[in-house]
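In this view, the complex is presented without one of its protein chains, the others remaining in place.
On to chain A.
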Amino acid sequence: MADGERTTFGDLLRPIADPPVRPDLISLSASATAAASAAVDPPHGSRAEADRLGASLKELADADARIVFVGDPGGTDPRLVLPGNAVRTAKYSFLTFIPRNLFEQFRRLAYVYFLAIAVLNQLPQLAVFGRGASVLPLAFVLLVTAVKDAYEDWRRHRSDRAENGRAAAILDPAGSGQFRPRRWKDLRVGEVIKVLADQSIPCDMVLLATSDPTGVAYVQTINLDGESNLKTRYAKQETMSRLPSIIAGSVTTVIRCETPNRNIYGFHANLEVDGKRVSLGASNIILRGCELKNTAWAIGVAVYTGIETKVMLNSSGATSKRSRLETHMNRETLLLSAILITLCSAVSICNGIWLAIHRDELELSQYFRKRDYSGGDEKYYNYYGIAMQVFFVFLMAVIVFQIMIPISLYISMELVRLGQAYFMIRDNNLYDESSSSRFQCRALNINEDLGQIRYVFSDKTGTLTENKMVFQCASIRGIDYSEGKDPSPNGSDVYYVVVGDQFWRPKMLVKTDPKLVRLLRSEGETQEGKHARDFFLALAACNTIVPLIVGTPDPKQKLIDYQGESPDEQALVYAAAAYGYVLIERTSGHIVIDVLGDRQRFNVLGLHEFDSDRKRMSVIIGCPDRTVRLFVKGADSSMFGVLEKSIDLDIIRATETNLHAYSSMGLRTLVVGMRELSRNDFEVWHSAYEKASTALYGRGSLLRAVASSVENNLQILGASGIEDKLQQGVPEAIKSLRQAGLRVWVLTGDKQETAISIGYSCKLLTSEMTHIVINNNSEAACRKSLEDAIAISSKFVAISSRAQNTVTGTGSARVPLALIIDGTSLVHILETELEEKLFKIATVCDVVLCCRVAPLQKAGIVALIKKRTEDMTLAIGDGANDVSMIQMADVGIGISGQEGRQAVMASDFAMGQFRFLLPLLLVHGHWNYQRIAYMILYNFYRNAMFVFIMFWYVLYTAYTLTTAITEWSSVLYSVLYTALPTVVVGILDKDLSRRTLLKYPRLYGAGQREERYNLSLFILTMMDAIWQSLVVFFIPYLAYRDTTVDGSSLGDLWTLAVVTLVNIHLAMDVFRWNWITHLSIWGSIAVAVMCVILIDSIWFLPGYWAIYHTMKTGLFWLCLLGIFAAGMIPRFTMKALTEYFMPNDIQISRELEKFGNFNDFTDCLYTETDIRFHLLHSAISSAASNNTKPEAHPSANRHSLPCQYSPSIVTCIFGGVTLTVVSFLPLTLPPVSPPSPPTEAMDDQNQDNYGGPNLQRSALEPLRTRWTPKPEQILILESIFNSGMVNPPKDETVRIRKLLEQFGSVGDANVFYWFQNRRSRSRRRQRQLQASLMADPRAAGVVQHAGGAATSSPSNSPGGGFFACSSSTSAAASSSNFVIDDNADDLFSISRQMGFMEATQTPPPFMCSSDVSHLHNQPETITVFIDGVASEVPKGPIDLRAAFGHNVMLVHSSGELLPVTEHGILMQSLQMGESYFSELELKNASPSSSMHGYHLRGVPCDAHQYQCLRRHSQRHGNAPPMAAFAKALQSFAPFWEPAEVVFRLSIWRKTKFTVLMDRKKPLNHLLALLLLSCLLSMDAAPLSSVDVSSLVSPAGTFALRNRDEAATKVIDKETAEEGGVSLNERTGFELDDYPGSGANSRHDPKNPGKP
């Protein structure tokens, strides 16, 4: 077991000790036992646990051993009464069922409460309800549960019977030597049992002999630990050889073994036969629950039977946890109890006072009649004095008001959770195809906790990765061979072994490096070739793999299946086989390896198994050439210590380099070494080995010592790199989880480099993160590095917070930190005072990566968080080493993967893949939390309201607790009238759809912040309940005050009112109405009405026929109607107010779902920015080459850009989002540059920079009438808006509408709303801009720096130079980085990002003289709007004169004039995304002067005037009177103000638009461009797998395509392929996983444009 990468304590859990070649020499290593038992037993206090484990390390002492006399069950261990082999899982027997079941049921508090109330009610003085009414509900619930339990138990009985009745072959104890069939349950310890192939093993038994001459037996343990591979078990030679005499009973064989325990991977025993003692280990025992495979028979002796078998000891029930919400709920339940007691006290005290006041009157008053005269002698009738009356009234009040405590809630919560679990289990998105495993809910009580998780602790191997090891590359004697090629299954390069007329080939194909293959097969004995051969021989020999030959449909072909417990070893053996070293046979003493077609037999002389101290394993092989060789493989850290350094130093160095490279690729590495043992060496070793392995005490440590003594002075052979593939969808899942505000911590046994590289590949770590590495060997060093880390982090946090404060609303200023800490450091930190420091630093960090951690340390880290925060933790893992962590965390999730079922057995939920965490937490967790939270509140409200109504009535009955509502109605109220809707809503209601929740992971925060259930919500709900109860009570009271109404009629009215109101209340809060919801809510009301009618049809009840009478009156209906309206007004008003004016994220997302038909499109826009970019690029290129003359315009000469540009304008438009890119296209570029595939790196940057999904930055236009504006329309609108007409008057609106109608139908209202929204958006922008302008430049600078680092990761998108980049500077430019993250205005973020990304890899073509020192990584261009046209401008000073010509000033949209130097260079940078207007300036005015020299559209004015006018024009859209020639131009653009026309044209002429702007028809030209841009957006859309048809009809698309064939052809061909493929990859997640979401029905991403 040379599992170099998995050297932790816990990794040893895998059954390590099983497969030794010489069975008699093997025992389980002590530490492995300890680890295994640690994992199996839940570690509660890790210290105590460690002590206990320490105890188990002790060698077996006679005193506490079980003594088994083989073949003599009677003589076996007389000290003990041993159980039979019968198992019993059933809980009850026929007789004990009723008492035991009742006992079990009454362990629930709710039932006890019910019972107490019912008992109270039986007292004659307190009989509030009739006997039936009070007992019936409880009896019903009890009965149903009892029936269910009885059924389950009957099934268990049946399976018990079947199990116990199975037949086993037992050696006849009479000594006949025959095996007789006997039932399982009659087996006893000490009996000898024979098991045949494919039979189940009836009890835990020590192997005595098997059909294999070497004593090997193969067992399948899938039912025990879930591992499907075969395990080898061995019978001792001592017993094998003496089998006949054992069977005949002629020798006394005694086994001393440990007392029964749960450790399925450990067994300690020794066996005494013929006076000879041999020791037994875990490899000598076969356990109940396993099946014998590939072995004809096996004979063993039973050592543990029945409930003492390991499988029974391990079959624990599901964990019982209590959810966070329920804990909180109990707090409110206490509050309710307080209210209940208050109400009861109030009633009883009032009653006492009333009695006291009316003491004298009551003797005679007709309604009281204190005295009973009927008996002749005068006595009190039913009156016990005031004190007793008060006491009775109190108890009666408790009975009447009992439902104040919503005990039924506990029952309905269980139902709801059951329903939720049902849907989770049935969710196709949680079904793992590859392992065909469904989601499992093992704990039913914590569904809603899934919605409140803040910390995720994840295992790496098997959880993030697939745990399917594939050999990737090798370094042999320092030479790297990593050019492997994937083999084709039938290709010539697949290595076959020819056996007779059969071809055997390894089951799994490994890619091979042709160079290495050639080297191996080359004739002649080169040194290189020899080493390579040794290397692969080592790989093939140094392991414990068992080859199994499996048939295929082709009789000539067989597959070699390598079975073994370590996937790494399997990978290595498969690799060796692929290179021609095929392990064919393993028996106990030798192995057969097909060495390049030549079968050779190697004797296995000794094997030192893997242990965590040495971290390596070795075999000693006797080779055919009679040499004896030691092969060692192990972790590099342990191997480098035992290598012979003097000779091979260079090679070791080279290997180290290779190893480093491998591990940074995320590969698991092992180093292989070899030594040829001399005769003498071998003898020395052999005698030591013999001695150690036969030692009775301390065998493990002796063997370790022997191993260490021989494993030295090794010659290095090489190293291997094994890939553990990431599971599908892990990076995306982690990204989403982090966006959701979850902190993902990875705890792994891997070494640091591997962990970090896996961290990168699964997007846990990103390049912009600052790593804090803690990697120490002593406490002092740990302390120091922790303190340093805290210092660093606090600095970062300070910077971040300062930046955040000063630049409010802009930029994700937070510098992400990653903490990497290793297990050795944790040893010194956990459970010392340093823990606090670790906690401090760890919670500041975004990511924590713990490497080389032991299982108990994993639990310790979870405990670290659990102890110190209120936050919910979730642990996810797949192996036995994760068990402790899974049990420690609030929610434990087991991955049912390769590593067996231990994790699953310990978990609360189990599933197949890590990525299922997304749907599980973000979707189901969110829903469950939301549902249960609402349900609890609603139940509180519902019951409280009913109680309050009764309470108000009690005030009018002389406090005697009469209820107008019939007793049946009050019993049925919470059981029948209102129960079903809450359960249905609790199971089925969804506030948001699955898609939305996955798209906006941050919505998960609602649960983390406990938004849906908290004390204030509870209080609000209670106040609402009081108000509604007042309404329900007093409206009928006041209406019926002066009538002849009787109590029953009024009671019926109240009943119906409260039931209906409560259901309406629920109906108002239901998010989604499907038919079940409708049915349950309206059905409940109907049922209530029917019940009331039914009750009033019973003649002996006082309310007979009352409902019929009242329903006939108008007053009744008026009261009901009035109650509904008056009752709901406050809630409805509050709801309307908060939802509209204080919407939370969920509310907005709901609106998005309902109205946001642009959702998909804008989303894809963000993720697919790169594609769009290339589309733009190529389109512009072609446009430029086709449409415009590539001659340099005169103005270009003045332009300071390094290359010539031809102007292009491209606009991408969708749903109100206009991205207008005015680009300066370098003519030197080829007309169409091949688009490169969009890289993930780029995409990630977009995503990760802000930690917030920029998916969300989609802008949606008012969609009241579902107007889908055409691109042309939007450009026009945008132009008008930017021209200053921000709020067009009515007639103007009509004009605009008419103009827009040329392109598609549109209403006046659409136009009006468009402007309204556009205006509010730009206002918002403006506010943010102002805020950002006030930013502390210093802080901004620092953060800028960090941000710069973030962007420095390589991005290989081509097309640099597409955007003009010229210079950069610090001050204002720095804020642009914040603006990147500013998402308030989506309008520009696309272009911003594009510019941003571009800049990261475009060398600044032009460097300004100003300081650029620390900004070399900055994005060099920003997008601004100049005169309503988005332009890419260089950041920093801009040569205005060069760009726009003389006399032009830039004015910010706020009216502020930008200062300019005398050379026409802007003194400050433009702000990303802002709007500027160019203004003509008086010739000789000093630009920097603030006194005068401004022109407002040609009219000179002073600065103040200027700004006023500017603002005025902004606000009112009315340009001041303009020069005369404007009129002439107005014909071009009738919708513009004359001034605007002049203004616009002048700008266009001055900039490079002149070429495009046809002298005659500027508008037409504009529209031509629009079409182009529209095309671009069209073509990009289908690529991104979204529904374009919602945006523009397909017909429109094609029509547009025809218009400009030239441009589109290029786009189609070039981008569809590349973009499509990568997109498909990216969207594949969704496509595969969410069949229900309709994603499948969307466009095939590979066929753009074809719906």
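Heads up, the rule we're going with is that a residue touches a chain if its C-beta (ideal position, glycine included) is under 8 Å from a C-beta of that chain, and two chains touch if they have at least 3 such contacts; residues count from 1.
One rule holds in what follows: contacts and distances are computed from a predicted model.
Its UniProt record calls the unshown chain "ALA-interacting subunit", which is the correct pick from "ALA-interacting subunit", "Mitochondrial import inner membrane translocase subunit", "Trafficking protein particle complex subunit" or "Alanine aminotransferase 2".
The chain omitted from view is touched by exactly one of A:F97, A:Y760 or A:Y1037, namely A:Y1037.
Touching the missing chain, out of A:T210, A:S638, A:S1149 or A:T1293, is residue A:S1149.
One of A:S1049, A:N1063, A:T1293 or A:N1310 touches the chain omitted from the figure, and that residue is A:S1049. Interface note for the absent chain: among A:L702, A:A958, A:I1093 or A:A1309, the touching residue is A:A958.
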